[in-house]
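The complex is shown incomplete by one protein chain, all other protein chains being positioned as in the whole.
After this line comes chain A, so read on.
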Amino acid sequence: MKYDVTITIALKEGMLDPEARAIRHALANLGFETEHLRTARLFRITLDAPTPEDARTEAEKMCERLLANPVIHHYTVEVAE
C-alpha cells in the first residue's frame, strides 16, 4: 500500500526561534498583532508499507535518523489513510 505521510519538525518549546522573532516583527509592522509565532518544517512523503502503522514507524525512523535533531527538535507524524 502507498501511504501519504506528513512529518512536521519543530523546535522544542523554549528553544530560541530567531526566524519566528523576525517574522513576527515584520507581521507587526504590517499591522498584524500576534501573541505567539513559531516556525516549523513540513515534509510530505509517499512511501510503500504493509499497514498505516508500518508507514508511521518508518517515518518516525526517518525523523530519528536524519530529519530531526533530537537536541533541538520534536516531530509529529500523520499518516493519511
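Throughout what follows, contacts are C-beta pairs under 8 Å (C-beta built on N, C-alpha and C of every residue); 3 or more make two chains touch, one makes a residue touch a chain; residues count from 1.
We adopt the following convention: contacts and distances are computed from a predicted model.
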Complex minus one chain; that chain's UniProt name from "Phenylalanine--tRNA ligase alpha subunit", "histidine kinase", "Osmoprotectant transport system permease protein" or "Phosphoribosylformylglycinamidine synthase subunit PurQ" is "Phosphoribosylformylglycinamidine synthase subunit PurQ"
Please identify which residue in A:Met1, A:Met15, A:Ala28 or A:Leu42 touches the non-displayed chain.
A:Met15
Take the complete complex as the reference. Which residues in chain A touch the chain that isn't displayed?
15-16, 18-19, 22, 65-67, 69, 71-72
